[in-house]
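Structure below; questions to follow.
Note that one protein chain of the assembly has been removed; the remaining protein chains are unaltered in position.
Up next, subunit A:
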């Protein structure tokens, strides 16, 4: 709760600091704000509190997810440094919108009432619509913003209709009460309830870009400026999956048999579409967009498992995925900004010209592919273990492992381009020491979690 208030105040303060002539102070200040929020958030650990007439609950689940989302934002911000050199960029507004989006994300992981879920999703989404179109003169950015906005508003409508039908059937917006009242429903009410449940699942599936509601993802991720794409594919997805799991546990645990087949279909489709789609891409950024779809599939697998290991596996997986994705998009941003090439060939010879960048990219690609000794390996391991233990859906695990093998192919296309292909006439990529330090920090964290996963997985 304190973190929500602090972030809102900091966001507004940031806007006023934007009036200053010098922009140099903005980045250190935004980083400081996030460090403060990260620290304040930890106070809520083991100290469950409810706020706003039982509409928000800050428990360990909320604190853990708030922590990893704040950390992801903290790691993303240093890559915005090139904006400092360009005078017409509205840097203060970008930072403020990211902070406001984080407020929405925190509400999405700590809600106790459908109203807060809806408001959280909208705070997050509206900020992201603006950031998607923040490159005003680029037609690609315009197209991304327009598509994201129209589709996002459409699926918000669907989510709302679902919430209303559930309200009609149960008479409450409180997720715990929904979970306890649905048992006594008769025929008509039950139809309304199931329809509402389906619409809510569709609405949230859109937000985490699960197939078949993923069609916007490649276009929007490609058109959006890379800095904000990395926010979209880490914080937005983490918040969406955490909200999804919380909703299913609190409100729809009793109707498990109803949504279980739907969710399995969505998961398998997401895994297949994401991985096969990524194979045929020529643009590395578009490949990362499809890879984010496939990771939504792995995250949904731990939702299907639906046992006591689900929440810790979602936490670990989204943390491993977030830091690896931040590094991948960060390197990709540096390379594509300076070489003007978003395809795999843009990375050619990076191993020779920038060994450190190439190392960070390799570690993050290994982590995304799930190679042992990186965090991503244990992320996949925990998810698969949870599924096998819970329902014995071996065929689902086999499909997922096959798809992970497909993933190795396209992730290593980048590594091959970096180390095997000659640089040609590409110059060394200019990168300042702070950004390099952040990339090394992320790589170290990825490898550390690959050796000692219990650091994060035992938290909740």
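Here is the rule we go by: a residue touches a chain if its C-beta (ideal position, glycine included) is under 8 Å from a C-beta of that chain, and two chains touch if they have at least 3 such contacts; residues count from 1.
In this text, contacts and distances are computed from a predicted model.
According to its UniProt entry, is the unseen chain "Aldehyde dehydrogenase", "cytochrome-c oxidase", "Urea ABC transporter permease subunit UrtC" or "NADH-quinone oxidoreductase subunit K"?
From the choices "Aldehyde dehydrogenase", "cytochrome-c oxidase", "Urea ABC transporter permease subunit UrtC" or "NADH-quinone oxidoreductase subunit K", the unshown chain carries the UniProt name "NADH-quinone oxidoreductase subunit K".
Using the definition of touch stated at the top, determine which of A:24, A:282 or A:428 touches the missing chain.
Considering the complete complex, A:282 is the one touching the chain left out.
Looking at the full complex, which residue from A:24, A:140 or A:428 touches the chain that isn't shown here?
Checking each option in A:24, A:140 or A:428, the one touching the absent chain turns out to be A:140.
Which positions on subunit A touch the chain that was left off?
Touch with the absent chain occurs at residues 115, 118-119, 122, 126, 129-130, 133, 136-137, 139-140, 142-147, 149-150, 153-154, 156-158, 160-161, 164, 167-168, 171-173, 218-219, 222-223, 280-283, 286.
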